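Removed: one protein chain of the complex. Kept in place: all other protein chains.
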Amino acid sequence: MQVASHNGKPFNFSPEALTEVQGLMVKYPEGRHKSALIRALHIAQEENGGWLSIAALDHVAETLRITPIEVYEVATFYTMFNLEPVGKYVLEFCHTGPCAIEGAERLLDYVRQKLGIETGQTTPDGMFTLKEVECLGACGYAPMMQVGIYYHEHLTEEKIDRFLEDCRAGNIDKGSWKMH
Amino acid sequence: MSRKLLLEHAHIDGINGYETYRKHGGYRAVEKALKSMAPADVLEEVKKSGLRGRGGAGFPTGMKWSFLAKPEGVPRYLLCNADESEPGTFKDRYLMEKIPHLLVEGMILSAYALGANTSYIYIRGEYSWIVFILEKAISEAYAKGWLGKNILGSGFDCDLYVNPGAGAYICGEETALIESLEGKRGNPRIKPPFPAVKGLWQCPTVVNNVETLAAVVPIVNEGGEAYARIGVGRSTGTKLISAGGNINKPGVYEVELGLSMEEFIFSDEWCGGIKNGKRLKACVPGGSSVPILPHYLVTKTAAGEDRLLSYESLADGGFESGSMLGSGGFIVYDEDQCVVRNTWNFTRFYHHESCGQCSPCREGTGWMEKVLERLENGKGKLSDMDLLVEVAKKIEGNTICPLGDAAAWPVASAIRHFREEFEWHVREPEACMQRNYGLVKEKAELA
Partner (left out) sequence: MPKVKIDGFEVEVPEGTTILNAARQIGGDIVPPAMCYYSSLKGSGGKCRTCLVKVTKGSANDARPLPKLVASCQTQVLDGMEVANISSDEVLNARRGVVEFLLINHPLDCPICDQAGECHLQDLSFEHGLADTRYEFERRTFEKIDIGPYIKLHMTRCILCYRCVYTAQQLTPERVHGVIGRGDHAEISTFIEKAIDNDFSGNVIDVCPVGALTDRTFRFKSRVWFLKPMDAHRNCEKCSGKAVAWMYGNEIFRVTGRKDQYGEVHDFICNTCRFEKKALEDWTIEGPRDIDRHSVISQNHYENKTVTVK
């Protein structure tokens, strides 16, 4: 990691998101608004095209009135935060325990072959990023992946085919971290 | 049929909404407690119930609550641990998704008992859609007067918020959870002081698992003694078991503690036996961190008694021949599964999830993963097993938090019970790799 390589475009919360983040800050006692950081980062990531640039991290720091290093320390600790640009759809496959037993490895091979990318890479058209993640708590419904805020379970090669087509056709709802 | 205290109504359409939940007896316990019980009475019922923490450690809830410091003028906090991340465990998710008001109700009761006016649900970030299910339930509860100021005219104020994480198993450890809730890295704190004295923002804090808090609802409704009559010995009440792996009917089951393992795995009411007519090879009964049991210790203890789903029976035989009920993350392995590969998989998980704060866990988990990877890929040595046991021993008990133990136990137990299979990987690597890869690739692809 060392020094972050992507500064990114200038970033500001949209007016709705800013209102929401300010609303989060008052859920905590006076002076404890730093607690809103993680959720604010989820929202920032969503508004910044799925990843957190330095510009986005610095803007979050400024909004929460904390120092940038406090934000960097947190953003790099939690695996849901992407610190490099990602594709439109980030496919996060669970590869732990029961998912591995139920064929996650084989399914991952299939997806890698189908998309022509390795884990961690993004397709050249910018549509898909493939991530392998640890247990997502769907062990009874394996194998599975998360895309956006939703889970897709009991996956098969056929389901993956259909899913990728639906993504390309714009029929997949990734959901939103912003107020529902 | 086994009694259901938590999931009795979970199958009903619309139970995730307020009206249906209320129609089926929802918030009756809050009415009862706030109108006719003092906070100490609620605590007393929980003590009588014998309820033990459902997150994994199994510590008596009533006792945990009674440790809470109550200095004058200092706020106290109740935190719900919904950071369910232990591989094999998906029960809390089921409860929150299906019947979110049960958790909200349990938290109001518990907050009342503890005198906490503000509570937070810390939920793992990946359960993002559940954040909104919970927030909807919470706003319905506010609208109906179950949350907010002066609930039911009792003078008790209760605010409840949801706080998501962002991908870190370690935040299920209660002090890491508190750090994360404060907007920091999930580094566990050094104890003492314990959260009961200095927790969230240095104030007295109780952290309880989702299922534990939900269980307070039937305890208040039916009384602690009635709850304690269910179950066996010091394992009282019901437990949610999330069953997965090579079984016919994976899913979340509510069992009365004391159900036999034999019945749970093989009867059609529960897991429905091993998939594809295969034989049982092993079972991890309480989430990935608990010791693995070889088939001959799954349904019987070493002493030949029936093994039951209870804290005591699963632990019977200690680490030599027993395991733990843990979080109820129940993983079943059929005869085709490779213990070495599975142990490598779990160890990779713990390596990935180590916060990196203390040296034994930071360095030891990665070391074990590399040795296991080498074994699995046919490049191991016969001395590797002793090395693994030794490294696991140097981690266990020497770390800041229990993640070190959680990483060490699966390795130590797998080698204890399946040493021959590990040695086989060294002696006949090609045969092993054929078999292992056979699980992920068709035989034809191998040639």
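For reference, chains read A and B in written order, and residue numbers begin at 1 within each chain.
To be clear about the criterion, a residue touches a chain if its C-beta (ideal position, glycine included) is under 8 Å from a C-beta of that chain, and two chains touch if they have at least 3 such contacts.
Quick caveat: nothing in here was measured; it's all calculated off a predicted structure.
Chemist: Tell me which residue among B:48, B:394, B:416 or B:435 touches the hidden chain in the full complex.
Modeler: Going through B:48, B:394, B:416 or B:435 one by one, B:394 is the residue touching the chain not shown.
Chemist: Pick from B:208, B:337 or B:357: which residue touches the chain that isn't shown?
Modeler: That would be B:357, which touches the missing chain.
Chemist: Which residues does subunit A use to touch the chain missing from this display?
Modeler: Given the touch definition above, subunit A has residues 1-4, 54, 67-70, 72-73, 76-77 touching the missing chain.
Chemist: For subunit B, which residues touch the unseen chain?
Modeler: Residues of subunit B in touch with the missing chain: 168, 185, 190, 351-360, 362-367, 370, 387, 393-395, 397-400.
The working rule: only the chains that are shown with their structure count from here on.
Chemist: Report the inter-chain centroid distance for subunit A and subunit B in whole angstrom, where each centroid is the mean of the CA atoms.
Modeler: Going by mean C-alpha positions, subunit A sits 25 Å from subunit B.
Chemist: Touching residues of subunit A toward subunit B in the complex: what are they?
Modeler: It comes out as residues 27, 29, 32, 34-39, 41-42, 64, 66, 70, 73-74, 77-81, 95-98, 100-103, 105-106, 109, 133-142, 146, 149-151, 175, 177, 180.
Chemist: Inside the complex, what are the residues of subunit B that reach subunit A?
Modeler: 75, 84-90, 92-93, 118, 124-129, 132, 135-136, 161, 163-169, 180-186, 201, 242-246, 250-252, 288, 329, 331, 333, 337, 341-342, 345-346, 349, 352-353, 355, 439-441
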